[in-house]
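Our next item is chain A:
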Amino acid sequence: MDNASPLRRTLALIQGPQTLGRGRRFWAGFAVVLALACAYPMFADSYDVGNNVYFFNWLFMALGLSLIWGYGGSLSFGQTAFFGVAAYCYGVLTINLGDAYGLTLFSLVLAVACSALFAAVLGYFMFYGRINGVFLGIVSLSVTLVLERFMAQTAGPEWAIGAARLNGFNGMGGMPSLTIPWPGGPIVLYPDLPLYYLTLALLVVIYLGLRILVNSRFGNVLVAIRENPLRAEMLGYDIRRYQLMAFVIGSALAGLSGVLYTSWGNYITPASMGMTAAALPIVWVAVGGRGDLTTTLVGTLLVLIVFQMLTIHGSQYALVVMGALLVVTVLVAPRGIVMALVEGAMRLTRRKEAR
Partner candidate 1 sequence: MPDTPLLQVTGLNGGYGGKPVLQGVDFHVNEGEIVAIIGRNGVGKSTLMKTLIGLLPNQRGTVHLRGQQIDNLSAHRRARLGIGYVPQGRDVFPRMTVLENLLVGQSISGRKIDGMLEQVHGHFPILQERASQRAGTLSGGQQQQLAIGRVLMGGPSMVLLDEPSEGIQPNIVQGIARIMVDLNARTGLGVVFVEQNLDMIRAMAQRCYVMDKGRITASLTRADLDDQDRLRSYLSV
Partner candidate 2 sequence: MVDSLNLVFSFLYQFGDAFAFLVLSACGLAVIFGMMGVINLAHGEFIMCGAYVSTRAAHAGVPMPLAILLGAACAGIAGMIVELLVIRRLYQRPLDTIVATWGISMIVTQGMLILLGPSMQGVGTPFGSFVVGGYSYSVYRIILMLSAVATLAVLWLMFTRTRFGLLSRATIQVPHVAEALGVNTNLVYSVTFGLGAALAGLAGGLYAPTMTLVPTMGASFMVEAFVTVVVGGADIFLGTAPAALILAVIKAGLTSWQGQLAGQIGLLIAVIIVIRILPRGISGKILRERG
């Protein structure tokens, strides 16, 4: 233990008190799931592959919200603002710069940085202004609604940045997809295999990275602030700085979702920042189990899949069933649906073993 290198110690943080899932069985399960995910495209048609990429797109925003809300205790109702800012940035940049020389990837980074910067400014304003609780939620919601209303009225030709028309409520289109420069001709990441693997890889890296983050000293302080901010401050932590950092990281992830989504469908509208859109991440995260990264990840994916299936098969009744599902989940699974499922499964196996 004593001679463990700093790197080893950092890696050891991948499991810790702040995350569920420890030990051999969990990681074996993780490996199996990852292997399945990698093998999936071999068994699925390209529609399913593309559709899964679409689901993956949203997971980053959910993970970010889990960090801000589940771990940090600050309910941000406006993650879609960062989603939107990054999405529009990506659109404006790529329409102007084009997709050659890996400029789309450069635009991705720049767009995510834009949303992070925006989050830093807004977060500074909020956290250092000692805004907290629901007030934080409402300020962030107001910001995203202001952005939505503003973008919705940019229909006229005067609202253009370079070659990129913002195009109001109808939304901005025509931006190129992410493109990787390649010796044998650039690879355009349409919603298909390459994009699937790229998104999956990003997801795994970010998931594991966040696990390390929340189990690190930073994560410890974050949950301490959630539990009792005054006490945390009286232990010598500058709580506002920690809150701000979590907010920026979480919001940058929302920005990443925005870029991936825009690249996926070559389209972004102000509606992506509206009231409904803003509430959705909260629903995913709360239903999945906001206090943990893994449950958030799995829960969000589950909700997205189930809701889409309901919409496909439920016609008019889909929304009613979705609503009922939400209510029932909250009632029967107080710690989130995934936790409930895991506990249920454990109880079953235990009963079997007992027999």
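Quick note on selection: all candidates are chains of the complex that A comes from, given by their letters.
Here, contacts are C-beta pairs under 8 Å (C-beta built on N, C-alpha and C of every residue); 3 or more make two chains touch, one makes a residue touch a chain; residues count from 1.
Fair warning: this is a prediction, and the values are worked out from it, not measured in the lab.
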{"item": "Neighbour of chain A by the touch rule, complex-wide, chosen among 1 or 2", "value": "2"}
{"item": "Touching residues on chain A, where the partner in the complex is candidate 2", "value": "75, 125-126, 129-132, 134-135, 138-139, 141-143, 145-146, 149-150, 153, 275, 279, 282-283, 286-287, 316-317, 319-320, 322-327, 329-331, 334"}
